[in-house]
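This is the structure I want to talk about, given as structure tokens.
A single protein chain has been omitted from the complex, and every remaining protein chain is retained in its original position.
Lettered A, B and C in written order, each chain numbered from 1.
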Amino acid sequence: MQLAFIGLGAMGFPMARHLAKQHEVIVWNRPHLRPGTLWIDATSGDPNVSRETASRLAAKGVKFVDAPVTGATVGAENATLTIMVGGSAEDFARAEPVLKIVGKTIIHVGPVGAGHAIKVLTNSIMGATVWITSECLLLAKQFGIDLKTALAVTNAGSGRSNASENLLPMRLVDGKWPLIFKLVHHDKDIRIAASIAHQQHASTPLLALTQHLFTAALHQLGDKADYIEVAKVIAEMNGTTWEAS
Amino acid sequence: MQLAFIGLGAMGFPMARHLAKQHEVIVWNRPHLRPGTLWIDATSGDPNVSRETASRLAAKGVKFVDAPVTGATVGAENATLTIMVGGSAEDFARAEPVLKIVGKTIIHVGPVGAGHAIKVLTNSIMGATVWITSECLLLAKQFGIDLKTALAVTNAGSGRSNASENLLPMRLVDGKWPLIFKLVHHDKDIRIAASIAHQQHASTPLLALTQHLFTAALHQLGDKADYIEVAKVIAEMNGTTWEAS
Amino acid sequence: MQLAFIGLGAMGFPMARHLAKQHEVIVWNRPHLRPGTLWIDATSGDPNVSRETASRLAAKGVKFVDAPVTGATVGAENATLTIMVGGSAEDFARAEPVLKIVGKTIIHVGPVGAGHAIKVLTNSIMGATVWITSECLLLAKQFGIDLKTALAVTNAGSGRSNASENLLPMRLVDGKWPLIFKLVHHDKDIRIAASIAHQQHASTPLLALTQHLFTAALHQLGDKADYIEVAKVIAEMNGTTWEAS
Partner (left out) sequence: MQLAFIGLGAMGFPMARHLAKQHEVIVWNRPHLRPGTLWIDATSGDPNVSRETASRLAAKGVKFVDAPVTGATVGAENATLTIMVGGSAEDFARAEPVLKIVGKTIIHVGPVGAGHAIKVLTNSIMGATVWITSECLLLAKQFGIDLKTALAVTNAGSGRSNASENLLPMRLVDGKWPLIFKLVHHDKDIRIAASIAHQQHASTPLLALTQHLFTAALHQLGDKADYIEVAKVIAEMNGTTWEAS
């Protein structure tokens, strides 16, 4: 099969390399958009934009699925990405064998846009969980509880999450704040989730407050900050830091 | 050693039974409060009240540790409870061998009140996580994503938590809403966490909003509701239900 | 001058009548959209939509100003409306003499969309003020303070607002809940304000929470409710009513 691939960045390059082992991968240009083409959008995007794109492409006989990936660059290297696909059953069936070359778990989550939607929604859950866990850990610290102990208890019990197990210990206990995922991108995801809520005329107060707190943190920390650095803003809002006192 | 035990309920009875195998367990009455006695408070309580109690008891030469437990009735039966202890190092050393009889993991978390504090704080993290996860799953459902799929994707990725893995699938996918932990008790825990924040002059907006949403849900659902039923209130706030449409 | 007028409702009919005294007012149809025409949009709308409309009309040589009105039907009858105009200085100059016939205070607030923007923003301030005032009055009531007294003190002091002076006394003290302005319209205004914030990448947590609380109230009260009935929802969230106890 002939595949056109756009976007050879940190994620895209290894993905394209895997594809090139089994298919002819070419540089994309507009003549390729002939009827019957399947457009696979593996970026992170706005599901409402995806729907509009799909609708515009459909007028030209071009099919569209959104297929955002998770698993970080290591997952792209090892072809172990998880890929969430939005689109018709028929288009998913066409996309699946191609996506299996670059990813391990390929899930058909729903209609066009559903891949983008579920990605920003789960990232928003993570964002809110990072924030509430940081608030409560700060209260624990100020009560005189050692942060390492507070995290151990949290992870042994009901408050356990990806945030408490994998994201916060390195920062709050070890004081290491690597740049893993830019806050500006996380804020974008949560803002897309908020716009899904708006579109649905939904009442989601906790998501809304999370979004506005992340946006304020972004304005304060700037475009180069890592997303977990919001925990620093939480400490500042309380006139303190995460340093051991 | 002679032990006095108060509170033979669903949790207390098996705990007392384990203790009675190794110690003389007696019915408590006030003459027992002689100097040197160690008071172990295994209930869920307000850490500020614990501090006041400890201070009052100290005047009589009585020592105090707070030692709330987690692990549910099955943990009490099998003596596999996790117990978080607040108190001095010396008093913890006296309490530990006794607590090892009824629990598996005994953690010294900090000064008097710290056991009670960390318990309500981790329960508050759980409460907020239940709420934000429900909000985002409802948006996913209304976008046309199957709830089972949405939960599977969440649990395979960044938004994973105790709430998404263990608490929500049974209710939202299987439609089973058992009474595990009363909302009135969970609301009490979150309100105690909010009062810790108040005491510390803290700014914790997400915890605050979570508390007021839970309290509103409690006023709406009544004293007999299970804590996960807040998800029903979230659906009502959006003019819908969790039923498959 | 020849004027085309669309929308002869409760507001539009008296407005058109005033215009007809000085100008030829005709039924509108598409041939009227010739270059040089000035389109005056006196409805309540989304400022971003206004900008798109203005842009589309500009391509045809048609000018556009948004000119939403306040002052209720009585103001339309008496030609005492306040009109907030968004558009270029030149277009405002053309619109002003026409608008003076139907309104008393004509304000040029800014570029295209600014009229619509300032209208939904001030309505959002009002919405939030109604909500916070109701919350605090409910606390006063539950403390044992007579509502009439609580409102009198509020209006004699720092917490005074249009909400406390004109909107709440009739409902909370006299128990009269007339339908003045539908909640479904007020919710729409606040949601437009929220979308302005989204568009600007703004952090406005209080506006966001207000919007989500109003939307939840709308889902609960239904499309026929008056906007001040949100105060009833606040009482329900607290397991009580506004009735004297």
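The definition used in the following text is that a residue touches a chain if its C-beta (ideal position, glycine included) is under 8 Å from a C-beta of that chain, and two chains touch if they have at least 3 such contacts.
Predicted model, so just to flag it, every value in this text is computed and none were measured.
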{"item": "Selected from A:Leu3, A:Leu19, A:Met126 or A:Ala216 as touching the chain missing from the view", "value": "A:Ala216"}
{"item": "Option touching the unshown chain, where C:Ala4, C:Leu33, C:Leu57 or C:Ile107 are the choices", "value": "C:Ile107"}
{"item": "Residue among C:Ala67, C:Ala150, C:Leu218 or C:Ala231 touching the omitted chain", "value": "C:Ala150"}
{"item": "Candidates C:Ala4, C:Ile101 or C:Ala140 - the one touching the absent chain", "value": "C:Ala140"}
{"item": "Hidden partner interface residues of chain A, rising order", "value": "205, 209, 215-216, 219-220, 236-239"}
{"item": "Touching residues on chain B - with respect to the absent chain", "value": "191, 194-195, 198, 201-205, 208-209, 211-213, 215-216, 219"}
{"item": "Missing-partner contacts on chain C, residue numbers", "value": "47, 70, 82, 84, 105, 107-111, 113-114, 117-118, 121-126, 128-129, 131-133, 135-140, 142-146, 149-150, 152-154, 156-164, 193, 196-197, 200, 202-207, 209-210, 213, 234, 237-238"}
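We take it that only the chains that are shown with their structure count from here on.
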{"item": "Shared interface partners, meaning chains that touch chain A and chain C", "value": "B"}
{"item": "Centroid-based (C-alpha) most distant chain relative to chain A", "value": "C"}
{"item": "Whole-Å gap separating chain A and chain C, where each centre is the average of the chain's CA atoms", "value": "38"}
{"item": "CA centroid of chain B to CA centroid of chain C, Å", "value": "46"}
{"item": "Cα-centroid distance, chain A relative to chain B, in whole angstrom", "value": "31"}
{"item": "Shared-contact residues (touching 2 or more other chains) in chain A", "value": "202-205, 209, 213"}
